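Excluded from the complex is one protein chain; the other protein chains are retained at their positions.
Letters A, B and C mark the chains in the order given here, with residues in each chain numbered from 1 onward.
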Amino acid sequence: MKVYLDHGATTPVAKQVLDAMTPYFDKKFGNPASLHIWGTEAVDAVEKSRKLIAKRIGAKQNEVVFTSGGTESNNWALKGVAFANQNNGRHIITQKTEHDCVLKASKWLETQGFELSYLGVDNHGLVDPAELEATIREDTILVSIMQGNNEIGTVQPMRELGRICKEHGALFHSDACQSFTKEPLDLNKDKLDLITINAHKIYGPKGVGALVVKNGTKLTPLFHGGQQDPGRSGTINVSGIVGFGKSVEIADNKKNKLMKNLRNYLIDRIMDEVPNSFLNGHPEKRLINNANFSFKGLEGEALVLRLSARGIASSTGSACSSKKLEPSHVLMAIGRPAELAHGSLRLTVGWENKLAEIEYAIDMIKKEAKWLRDIGGCDDV
Amino acid sequence: MKVYLDHGATTPVAKQVLDAMTPYFDKKFGNPASLHIWGTEAVDAVEKSRKLIAKRIGAKQNEVVFTSGGTESNNWALKGVAFANQNNGRHIITQKTEHDCVLKASKWLETQGFELSYLGVDNHGLVDPAELEATIREDTILVSIMQGNNEIGTVQPMRELGRICKEHGALFHSDACQSFTKEPLDLNKDKLDLITINAHKIYGPKGVGALVVKNGTKLTPLFHGGQQDPGRSGTINVSGIVGFGKSVEIADNKKNKLMKNLRNYLIDRIMDEVPNSFLNGHPEKRLINNANFSFKGLEGEALVLRLSARGIASSTGSACSSKKLEPSHVLMAIGRPAELAHGSLRLTVGWENKLAEIEYAIDMIKKEAKWLRDIGGCDDV
Amino acid sequence: MMYSKNVMEHFMKPKNSGTIKNADGVGQAGNIVCGDVMFIFIKVKDDVIMDLKFKALGCVAAIATSSIVTELAKGKTIDQALEMSNQDIVEALGGLPPVKVHCSLLAIDALKEAIYDYLKKQDREIPAELERAHERISKEVQGIEGKFGNFVEKQREFLLDKK
Partner (left out) sequence: MMYSKNVMEHFMKPKNSGTIKNADGVGQAGNIVCGDVMFIFIKVKDDVIMDLKFKALGCVAAIATSSIVTELAKGKTIDQALEMSNQDIVEALGGLPPVKVHCSLLAIDALKEAIYDYLKKQDREIPAELERAHERISKEVQGIEGKFGNFVEKQREFLLDKK
C-alpha cells in the first residue's frame, strides 16, 4: 500500500486543477504582457485567478501579487518592507518558530543594520500577545507572525496580534502557507498588511504563490524590471496561476472536515497505542491536517525512512531541514528536550486519504517505532 | 489563419515537454526536500534536468541553480554579486540595451551606493569591447552584458568581452534568455561567472529558469531559507524543471536552421515589399529567430493590434514595455529617431511556424501598414 | 484586453478618417516623440460644425479618440464644441487605460486648434481661454518639430496640399 501523509511538505496537483491548467501550456500559451489576442486571453485567465484568491483572503483584486511561492513572498515581505520603511525605524519583530525562510531572511536583515526581536512561544507553540505588546516599539516597522506552524501546526491568535500592531503603527505580515483555505484569515478583519500564500500546499502546482499587499503599503521590489505584476517583475506564470486559482476554488469546508476527522483518528490511536509518545503543538488550536509526535527512544529520520520502505510518506522536522543535523528549531522553541526533539514524526493528511490508509500507517508506525526502539536498546522506554 | 510570431515574448510548451512534465503534477508529485521515496523520485528528476542543462552550457551539474525565471536570475546575479562583493569595489558595468530587469535592478543598486556604468552600442546594437576596456576599473566587481538582445536580436561578442573581464578580475554575467540553445555559450570558454537562462523562450514552461553560477562565486541569496537548491531557497518546482530539461534536450540545430530560414525569408520580403521600412539590429550578428523593423509613418502598437485582429501575434518594443509610453530604450540606444522608434514591429519565429503562415503574415503586414499610413496622412512616406 | 470594445471598434473601423478639401479650419496636436500626431479638419456653417475629418498617426487610442471626437463634435455649435472635455471622450469610449488618457486630451486639443484656425480665418474674436490653449498646443507641436527634424512638417505640407 502507498500512503502519502506528507501534505505539509507538498500535495499532489488535484485532477480539476491540472485540467484547468493544461490548456495554458500549449494552447492558450500567451504572455500576459503581450498586446495581441494570445496576450489578452492570458490576462483574462490570470485576472480570474486573482479575483478568486482576493475574495478568499478578503482583499481587493489589485492587492494580490503573484510570486514564485512562499519563500519568495516571505523574503519579499521582510526585505521589501525593511528597505522601503527604514526611515521610519529599523526594528522588526518575528518569532522563534517561523519557517526557515522568514528566520534566515531576518538573520540577513540583521547584517544590514536592522534590529530583530524573536518572540518566544509557550509549550504549545503559541505566541503571547502580551509579549508582543511588551516588545513592540516606536521604531518597529514590521511584525511577522505565521498563522499556522508548518511543523507542529499551532495556529496563532491573528486578530489579537493584528490589533496590537495597528495600535502601534507597525505593519503586520503573516506567512499563511500552511493555513490558507484551512483557517479563516482576512486581510482587513485581521488587520494585516501583507500575507504570504502558496499553491503547492493546497493541491496546486509548485512554483506559484502570492504576496497579498494592502494598498498603500510601501514595499521595495525583490524583482526589479518591467513590473508585469504591480511591484513584481518577471513573465507571469499563467498556467501555474490558473492552477492556483482553481486550487483555491475547490478548497472547501467539506474537504477540511474530512481532513480533520482523519487527523483526529490518527492522533487518538497513535497516542493510545504507541507507548511514550507525545503530541507536539496545541491540542486544539492546530491546523486541521497536522499531527506531530515525539517518540522517546528513537530518531525521526530513521522512522521516516523505515516508513518510506513500507510505502508511507511522512516527515521529521520540516521538509527543508531534513538535510540538517540540528534538532528542529520549532521543537526546541516549545521546550522539548533534545531526546524528544530528535524523535519527531510529522503526519499531515490530505482529503484524498482513505481511512484504510490511515489504519495501515498506524500499524506500520507501531511496528517500526518498536523495531527502532529495540535496535536502540530502548524497547522498554 | 492564426499565426504566432511572438516567440521572443514566450513560446508554447512543446508536446514532448508537456508529456515529460505531466506525471510530475499528480503522480510523481513529491517535494525533493522530503526523505521518503516521493522525495527521492523528485530529486532524481530534478538532477536529470540539471545535468542536461549543465552540459549544454559547459557547466558542472552543481553550478546550475534553478530559479523562477530570467527576471529572478538577473536580479539575483546583480544584487547577489553586489551585496557579496562590495568590499572589493562598488562599480558595476552593464549596457544600455539590456532587458528592463537588468536595467531596473541596476538603477536600484545605484540607490544603494553602487556606481553603475552603462556602455553604449553602435547603430547595430553592438557593444564595443574597447569601450568596456576603457570603462573597467580596479573596483569593478561585475560586468553584465546580455548575449542576444530581446528586441533587435543583436548578439554580442561574448568571448572578447569575457577576456577583458578576466584580465581585470571582474565577474562576468550574461543574460542569455533569448540566446540559450540558439547561440553557442560556454561558461568556461566564454569566461563567464554567471549566466541567466529560462525555459519559456525555448518551448518550456513559464516560471522556471536558472542562474548558472561558477563554483566559488560569492553571491548573496535573493531568497534566504532552507537552501533547497544551493544558494536558493524555496520548494523546487519539479514539473517545471523537468519541462526545462526536456526543452533543452529537444532544442537542436535542425530546429535552429528551420527558424533561421523562415526568419530570413521574412526579412527579405518585408524589406523588399514594404516601402520605407528599416531593419533594426545587426544584419548578421543576430538571433536566428528575430526580425525587427521600423516602419516610417505609423505607430507600432497600432500595427500590432491591427495584426492581432488578423490573427497574427507580434510585438513592438519588448513585451513588458507594451504598457508604457516611451519609445523603446533599445531603439533609442541604437540611434533611431523617435519617429522610427515608435514605429517598430518585432516578429520572432518558431520552429513550428509554416512557410504559408509567414506568407500570410507578410501580406497582412503590407496591408495594415498601408492602412495605418493612410489614416495617419503618411501614405506616401 | 487593455482597450474597451468601443475603443477597438473605433480603432478598427474609424469614423470620419480623411481630410476635407477647403476646410474652414485645420488643427494639429501632439508630436511624434510621444508617438501621436493628430489633425482635425472642420467644415462650419452658421456656427455649427457640419463635418469633421481626421488624420492620426499614432497608437490605438490616438486613432480611436480622433474618431470619436469627430463623431461627438458633429452638429455641435462652436461654443458647444469648445465645452467638450476629454472626459466626454473617455466616457464615450467606455474608458481608456490610464497611460492612454493623454490621447483623449490630444483629440480635444486638435479640435480646439481647428476651431481656433476657423475663428482666426473668420477674423472673429478668440475667447481668452482658447487663446491660452492655442499657445500651449502649438508650442508643444513646434518644440518637437524643431528637435525631431522635418517629418511632421512634411506630413503637414502633404496634408494641407491634400485639402
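Just so we're on the same page, a residue touches a chain if its C-beta (ideal position, glycine included) is under 8 Å from a C-beta of that chain, and two chains touch if they have at least 3 such contacts.
Keep in mind that this is a model prediction, so the values were computed, not measured.
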Omitted chain - touching chains that are shown: A, B
Hidden-chain contact residue, picked from the options A:69, A:125 or A:327: A:327
Among A:258, A:302, A:330 or A:345, the residue in touch with the chain that has been omitted: A:302
Chain not shown, touching residues in chain A: 296-299, 301-302, 305-306, 309, 323-325, 327, 337-339, 342, 372, 375-378, 380-381
Those residues of chain B which, in the complete complex, touch the missing chain: 35, 40, 43-44
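Going forward, only the chains that are shown with their structure count from here on.
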Identifier of the chain whose CA centre is least distant from the whole-structure CA centre: B
Leader among chain pairs (count of C-beta contacts): A-B
Length of the line joining the C-alpha centres of chain B and chain C, rounded to whole Å: 40
Computed distance of Cα centres, chain C from chain A, in Å: 56
Residues of chain C touching at least two other chains: 2
Touching two or more other chains - residue numbers and ranges from chain B: 301, 305, 323
